[in-house]
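Note that one protein chain is taken out, while the other chains of the complex remain in position.
== subunit A ==
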Amino acid sequence: MSALSRDAIRTMMAEVLQAQGKSMPESDSANLEEIGFRSLDFSELALRVEDEIGDELNFDAPELRQIATISDVLDFLEQLQAA
């Protein structure tokens, strides 16, 4: 199955937040801590991506970096799919 687009990942991220009773801000520069997007939510998003693409993501592949904003999350998951 082909990689998910940035928009598709963004939609999934909104769904994860919504399931936790939170909303997705419009700006991708929003800080994760401020919107309440925690490590459990990030992990859930990764599993949703895995289920959608039918493959396991290799988290060891990209260099570790700081993930502080929505944009960071989307960049990271895009990169993981390409890894």
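The rule is simple: contacts are C-beta pairs under 8 Å (C-beta built on N, C-alpha and C of every residue); 3 or more make two chains touch, one makes a residue touch a chain; residues count from 1.
The rule is simple: contacts and distances are computed from a predicted model.
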item: Choices "Helix-turn-helix transcriptional regulator", "Acyl-CoA synthetase", "NADH-quinone oxidoreductase subunit N" or "ABC transporter ATP-binding protein" - which one is the UniProt name of the chain not shown; value: "Acyl-CoA synthetase"
item: Option touching the unshown chain, where A:2, A:39 or A:66 are the choices; value: A:39
item: Hidden partner interface residues of subunit A, rising order; value: 19, 39-40, 42-44, 46-48, 51, 56-57, 59
